[in-house]
Structures are given as C-alpha cells and as structure tokens.
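All remarks here apply to the structure that follows.
Shown here: the complex without one of its protein chains, the others still in place.
What follows is chain A.
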C-alpha cells in the first residue's frame, strides 16, 4: 500500500490550559473519505485546522506523503494541494464573490510589473463552478455578505473543490444547506473521492456521513473514541457513537418515560 496523503500520529493541541486534542492518530488516503464525528467542542475543527496549516500541533507528528511535514501557514498546505472549507467559511463579506473565490490564488495575466488579476477569467470560472453546484448567482460582483447563508457556504465549498487537488477538507459543509444542495455537496465529495482526492468530512449528520464515508474517526472531549471502517459499523451504531454511546440510550429512555 502506498503512503497515505496525510497522516496524524499521536497529535495533541492545547489552547492555553485547555487541552483541545490529545493522542489523535488518523490517516487520509487518496480516494477515501475520512469522516470526523463528535459532539460540539469535541475538537473536530481543531483537528482539521492542524491538517490545513492554521495551527501547529503541540504534540505528535503530521506526515505528508509519508514524510514529516510542518505547515507554517495555510498557504503551505494549499500549495501541497490541501484545500479547506472552514466552519466559519473564511469569506470576506464586503468583497465580491469572484474576488473571494480566487482570494489567495488569483489568476493573473500580463508580464513583469504589468502582471494583473485576470478579472474576466475569475468571474467566468466563479460563475461556472457555482452553477455546476446548482447555485445560480445573480451577479459575480455581488458582495459575499449579501448572499444567503447557504449560498455563502456553497461558494466556500465550490472554492475548496476547485483548489483541493489532493486533499479536500470540509468542516460541517452542509449545516446551512437545503436538501438539494446538501445532496450536491455529498455528490461532490463522492466525485472528488473517485478522482483520487483524499477527503476529510466533518458532519453531525450520520445520514450524511455513513453513505459517503470510508472510515469514521469519533472524537469525544479531545480524545479519540476509535476509528472504524465502514464495514464495521452500521448507521445506527454510528449515530450512537456520535452522541457519546450510552448517553443516547439514556436519552431515549428519558424521552419515552412520560408517554408510558
């Protein structure tokens, strides 16, 4: 087997005195979808921020293609073909959609001091990528801040899909999406996987995670509850794990009692 695209070995991260992550190991392989699941505050976003170069791990190792890597900034991760949809989307509200779409990776034309942002190409590509997602934008010049929450999320996803040549990381990409767009996003995930891209997907929805995921990393309070292959868990088991196992049985029990 070839080396995984990305690998975490016993990684930990602290925010001051808060231990946000500890002892996490996982792999991201080409053509596979790794789902990261867990409660609010479990450390999912922290984990992907280590993969995308926003944070450095305080403990443990990050390997890219089997070699130790040390992303000093998101730029370095992007240059390695790792694109991310952040939970807060990382969009600039007052800037036009097309400017946001190519932010940090602007296509240019011209030469030397006359090298300039190829606005026509950027607008064109933005419109194309978004309509391929089923988002029919009115006008690429519209400021992102004036888009609806779901439209904004779609722009961020389209952007990451466009730039995620090797690894695509999605942090709750479907939280604001309608049924149709959520379906499109999952189909995108499947398409990227089939192209050989390694995908990391964070979601709270087991109905989204189970069909598309190949392996499931379940986090709880910064620690791993284990990594499961798809064959080893059913959707119901996954739902139970995501909610912290026994707690869900307890909840079901509590909810039932008044009616009996």
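Assume a contact is a pair of C-beta atoms (placed from the backbone, for glycine too) under 8 Å apart; a residue touches a chain by one contact, two chains touch by 3 or more; residues count from 1.
We adopt the following convention: contacts and distances are computed from a predicted model.
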Worksheet item: What name does the UniProt record list for the absent chain among "Phenylacetic acid degradation protein", "Succinate dehydrogenase flavoprotein subunit", "Xylose transport system permease protein XylH" or "Sarcosine oxidase, delta subunit family protein"?
Response: "Xylose transport system permease protein XylH"
Worksheet item: Which of A:104, A:196 or A:226 touches the chain that is not shown?
Response: A:104
Worksheet entry | Identified contact with the non-displayed chain, of A:23, A:68, A:134 or A:196 | A:134
Item to complete: Pick out the residues on chain A that sit against the missing chain.
Response: 52, 54, 73-75, 78, 84, 86, 88-95, 99, 102-106, 108, 115-117, 119, 127-128, 131-139, 141-146, 159, 179-184, 186-187, 190, 208, 210-212
